[in-house]
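One chain of protein is taken out of this complex; the other chains stay put.
Think of it as A and B in the order they're written, each chain with its own count starting at 1.
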Amino acid sequence: MMGRADAVLGVAGRIGAAVLLAAFVLFLVAPVVVIVLMSFTDQLYLTFPPTRFALRWYASAWEQSRWLRAAWNSIQIGTATALASVALGTLSALAVTRGGRRWLLPFGSLVVAPMMLPHVIIAIGLYPTMLDLGLSGSYAAVVIGHTVVATPLVFTTVAAALRGYDHALELAARTLGANGWRTFRFVTLPMIAGGLLIGGIFAFAVSFDELMLALFLAGPRTETLPRLLWEHLAQSVTPTIAAVATLILAFTLLLLVAAETLRRRKAVEPPP
Amino acid sequence: MAGIGRAAKPWTLGRGYLLLLPLPCGFLAVFFVWPLLRVVLRSVLDPRPNFSNYAKVLGAGPYAHILLYTIEIAALVTAICLLLAYPVAALTARMRGGALQVMTGLIVASLWTSAVIRSYAWLILFQRYGVVNQALIALGLAGAPVRILQTTTAVAIGMVHVLLPFMLLPLIATMRRIDPTLLRAGRILGAAPVRLFLRVYLPLSLPGVNAGVALVFITSLGFFITPSLLGGGRTTMAAMIIEEEADTYLDWPLASAIATILLALTVVIYLAYGRLARVEVTRSLR
Partner (left out) sequence: MTRGASVEFAGVSKQYGLVTALRPTSLVIAQGEFFAFLGPSGSGKSTLLGTVAGFIPPSEGRVLIEGSDVTAMPPHRRNIGMVFQNYALFPYLTVAQNIAFPLRMRRLPRGEIARRVDRALEMVRLGDFGGRMPAQLSGGQQQRVALARAAVYDPPLLLMDEPLGALDKTLREEMQEELRQFHRVVGATILYVTHDQQEAAAMADRMAIMNHGAVEQAGPPRDLYARPENSFVARFLGEANVLRVVAADPVAAGRLHLRTEEGPALLACGSPPAGIACIRPEDIAIAEAPIERENCFRGRIVDIVHVAGSIRYSVAIAANCTLSVRVRSDRRTAVLPMDAAVHVGWDAQDALVLPS
């Protein structure tokens, strides 16, 4: 597995490398594992290692309707964000990769920019804008905020998919009698479907995890899971939070596995 | 005449695709460009059109100190990330098959794990009677529980944990492109390992280093969640003070001024990094 490393590293080097990797993996994984284990405690406060296994904190989370409503809000907002980001990201990616104008490249950088900026700057800019539009605290406000920061991910995955195949396919479709829309529908869309779906999943994940914009743009009715989590963290550190965190972790991991499976399938076999 | 001839196939359906622009353009204009502009404008126009907000930020008081501290901690976190990630990435880049998949899987999964949750995990670990203190006492490294939370150490460890994937992924990507035959050729030509590393491996991995450093540093500057949870009350970073001034004290002009400085810092580094990366690419081609 480490093939060539052996020759370069030598025995002492190999042991050192193994220790380093083990320490790294421990550092990366341990904190998350601790949370998961603690969520199963039967105590009133967080203990590690848990003395007895119990699901009482999961039950407690389930019983508090606020958690459920926040989760439902997050799923709704995440789905709407994914749809909006896919639409905007795909439109921008098509224009930038196929438009054939030099000034489109800076436009591409502008589309990607929100990914690089601290969310707090975007948040304090969007807050008064939403007030002006009468959207403050609404679902639309949060969805729009999340779409601003999630679109770059869709843009980059879709643009990569568009650059990944010969643009002559679309030219060919046009000469064969397909108009602009049908060229997109019957050629471009089948070619980028995988990238589109992966971009959508990423966008959902970004929204599902986003805190800062939700703090400024969401209202009591539209509060998201990260925001509620944040509020609870500021007050107390109960095992309920560990249970909720574990559920969120599991859900995110599931999304990631879905995206990865899609990516693999796309890489291995040509699209049907 | 400026010149004749162009790339082989200048065929496009350009005009049609340009019709797709108004929607994303409009969205970005209303919900990204205008809000940012608004922050910048408010910082100089509110309450009066002058630079009093900046005078307040840069003058006496906690703000200038917080900005400096933010840059310091971002630099510290970036340095630690680089030192930790470089050897790990170099080892990962050599892996094949299952081991490589497990490593990249771990890194990507970590990237996608909520920052709130990961910081919360460290919050628990670092508590007065938490796992870390128990371990320190058990190992005899401390006689009594040490205060870890609310220190720069705690903030730095938490941020490094969250940001490591941003350093690792570009490093691994660059290192995997380094041709192993180059290293073998160097060995055969008799270069000592240290020389080989300094003359061959390090220069070839520099584009990845640049990308990783820029990414981690820029992201660190805007960090909010981790420093709030792990440093809350004692160590304050720029994003925290912006949020606080806006949300708690409703001093939007001041928050806007700090945000504008943070924005300018981010953009400058981003532009400088772009140039740097291009230089690196052309140099590595030579």
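Criterion: a contact is a pair of C-beta atoms (placed from the backbone, for glycine too) under 8 Å apart; a residue touches a chain by one contact, two chains touch by 3 or more.
The model shown is predicted, which means the values in this text are computed figures rather than measured ones.
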Request  = With the full complex in mind, choose from A:28, A:187, A:218 or A:259 the residue touching the hidden chain.
outcome  = A:187
Inquiry  = Can you tell me which of A:68, A:176 or A:258 touches the chain that was removed from the display?
reply    = A:176
Query = In terms of residues, what is the contact footprint of the unshown chain on chain B?
reply = 1-13, 15
Inquiry  = Could you pull out which residues of chain A are in touch with the chain that's been left out?
reply    = 165-166, 168-169, 171-180, 182-183, 186-187, 190-191, 270-272
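The criterion applied here is as follows: only the chains that are shown with their structure count from here on.
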Remark   = chain A and chain B have mean C-alpha positions lying a whole-number Å distance apart equal to 17
Complex interface listing, chain B residues touching chain A = 10-14, 16-18, 20-21, 23-25, 27-28, 30-39, 84, 87-88, 91, 94-99, 105-110, 112-118, 120-125, 130-131, 161, 164, 180, 183-184, 187, 193, 218, 221-225, 229, 238-239, 242-243, 246-247, 252, 255-256, 259, 262-263, 266, 270
Task = Flag every residue of chain A that touches chain B in the complex, lowest number first.
result = 1-5, 8, 17, 20-21, 24-25, 27-29, 31-32, 34-35, 38, 46, 48, 87-88, 91-92, 94-95, 98-101, 107, 110-111, 113-114, 116-129, 144-145, 147-148, 151, 168, 170-171, 174, 180, 205, 209, 211-212, 215-216, 226, 229-230, 233, 237, 241-242, 245, 248-249, 252-253, 255-256, 260
